[in-house]
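Only one protein chain is missing from this complex, and each of the others stays in its spot.
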Amino acid sequence: MDTGVLLTQVFNGLSLFSILLLMALGLAIIFGLMGVINLAHGEFMMIGAYTTYVIEIFFSKYVNGAFSMYIFVALISSFFLTAFIGFLTEKTLIQHLYKRPLDTLLATWGLSLILQQSFRNIFGANNVNVDMPKWLIGSFAISQDFNLPYNRIFILLLAILCVGGITLFLFKTRWGLRIRAVTQNRNMSSALGINTRKVDSVAFALGSGLAGIAGSALTMIGSVGPSTGQNYIVDSFMVVILGGIKSLLGTILSAFTIGEIQSVAEFFSSSSMAKVITLVGIIILLQIRPKGLFSMRVRA
Amino acid sequence: MRKFQFNKKWLNLSFYLLFFGSLVVFPFILSDFRLNLVGKFLAFSIVAMGISLSWGYTGILSLGQGIFFGLGAYAMAMYLKLEASGADLPDFMFWNGLTALPWFWKPFKNPLFAFSMVIILPLCLALLIGFVTFKRRISGVYFSLISQALTLVFFILFIGQQGYTGGTNGITDFSTIFGYRLFSRTSQHVIYYLTVLFLFVLLLLGQWLVNRQFGKILIAIRDRENRVRFSGYNPDNFKTIIFGISAVYAGIAGALFVLQEGLISPSIFGVVPSIEMVIWTAIGGRTSLIGAVIGALLVNTAKSLLSENFPEIWLYFLGLLFIIVVRFLPEGLASLFTKPFSSNLLKRQKLSMGVKHV
Partner (left out) sequence: MSEQVKHILYIEGLTVSFDGFKALDDLSFYVEENELRVVIGPNGAGKSTLLDVICGKTKPEKGKVLFYEKIDLTKMKEHEIARLGIGRKFQTPSVYEDLTVFENLAISYPKRKTVFNAVFSRLSAQDKEKIEKVLESIGLIDKMHFKAGLLSHGEKQWLEIGMILIQDPKLILLDEPVAGMSAKEREKTVGLLKKIAPGRSLVVIEHDMEFVKNIAQRVTVLHQGKVLCEGSVQRVHNDPKVQEVYLGGYKVAAN
């Protein structure tokens, strides 16, 4: 067995883990808070990816001198643009479907169709490539056949940074406190004077913004196309379900599990079979722990 | 009051008569091409009725009806392919280096076996999925997402196992059934009427089911599953059974579809088509079986008209349709016909009884 290649695959699994984590974190916050499943989350990710693409082109054309720094501008713009679109979605659509989770699922799927088709019309049906700044190209060689590519290290750090940021936000700020309060008991929070609608909007925007960052990160490891988001959405939901809602640690661990199973299974079989193995594995795990791996026992 | 209900009954009856009457005369007035489309849409309507039973009445939103549709379709296609290949190995198996017919293909030479598999395969799979998930109290969006993941699994498997399933191309190139040409005018008319017959029988069956105590319990489970448990029912059984029935509807529809389309491939039953099936039901009205039928016919007619002429607009249209229906017409088109009556009636009752507004 080729240990170096296997280790590389394990490390690549960390990139998938990072992206799934960023995706699932947003979904989990939204789902935990509002019980809403946003099937357009994958397309929100693509908004981040295409934003990065546009900014990369802009920098290479007009501000080539600062090209090495474009990625930071791209990350920040991806976050805010996607968060803004998420905010609008929540205001115009989700808010009216409160307490109808299955309907929200369908409505957001409709939104995802529209977004996908718009990507196709604006950016073309083919995948686009985003050029990396020089400092992200190349890799850190540990042994002859075990390399750590810089871009993948960067994505991992980015994910860690975001998780840290979210943790701080949720546990150290007033808005974070409000989100946690409403997640635990909506009626009580509302009675205590928390504007739950506003909290919903903020959380939805935040969750969407994280998807935007995930999309931006995705462009660093491969080409992206109008339907790329679809490839990640099922997996991201599986992360949320497996992690058990309302558990930050659960989301992290389950993203890690799924990312690694998928990447390592790819080493032993084809990538599509790896997906089958992962999904079937999750469904079996859910038979054992229907409320997710890390759910708490609470009073119903 | 009496008279009003009497009228409504006649209204309903004449609607059904008109609907099935026009289905019966279509072969005499439509071109072969259009008739073929209508026939396929009618097959889709059967799927939509199944979704109405499981989602509209019982609250189980399956995003994986495509799996069952696909299983029914493949079971039928396997039989047709074997008939077309005669004593030879089916062409795609030969291309993929298979030298002998796989064991699970062999019994499909027998039409009775193949036709019963159209029902048995989807039924057994749905009962299995239902049994394990409902027993573990996995429901709501969890169930929807898991069914979607399963659809993806099936999709990938059917594409990946080329030698056994024909891969991306699926099963194609069959042109006879029982020795008759499949696409002759007569065969297609027979198949069309068969589809109408199935639609009619399955509509009656569904209607009968929801009118029984069984149907009331389904609604009760949809709205308050816990209450049902504490009344001494085991909702898991009811949910499993109705999910199985909806899968059978989809399976039969798949078989009828193959007979009119002449091929089946994974792209017809994947994740996106599966969720599209839900919108047929949503548009027509999730708690109305005939509504679901009409919904499937309308959406697919719109799809064929739009995507023939403006393929890009179709997706925008479909997306908007989802949003608008869910947002503004959650009970679908059927509610336009039934709701004005009943909601006025309720209002009047409320006023006259002085019942507190709820």
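Order as written gives the chain letters A and B; numbering starts at 1 within each chain.
Everything that follows uses one rule, which is that a contact is a pair of C-beta atoms (placed from the backbone, for glycine too) under 8 Å apart; a residue touches a chain by one contact, two chains touch by 3 or more.
Because the structure is predicted, anything quoted here is derived from the model rather than measured.
Among B:192, B:238, B:269 or B:322, the one in contact with the hidden chain is B:238. Of the options B:19, B:95 or B:214, the residue whose C-beta touches the omitted chain is B:214.
Touching the chain that is not shown, out of B:22, B:168, B:184 or B:226: B:226 (per the contact rule at the top).
One chain of the complex is left out; on subunit B, the residues touching it are 209, 212-214, 216-217, 219-220, 223-224, 226-235, 237-238, 241, 346, 349-350, 353, 355-356, 358.
Methods note: only the chains that are shown with their structure count from here on.
Inter-chain spacing, taken between the CA centroids of subunit A and subunit B, is 33 Å. Interface residues of subunit B, counted against subunit A in their complex, comprise 55, 59, 61, 132-133, 136-138, 140-142, 144-146, 148-150, 152-153, 156-157, 159-160, 271, 275, 278-279, 282, 312, 315-316, 318-323, 326-327, 330.
Only residues 35, 37, 93, 96-97, 100-107, 109-114, 116-117, 120-121, 230, 234, 237-238, 241, 270, 272-273, 275-276, 279-280, 282-283, 286-287, 290 of subunit A touch subunit B when the two sit together in their complex.
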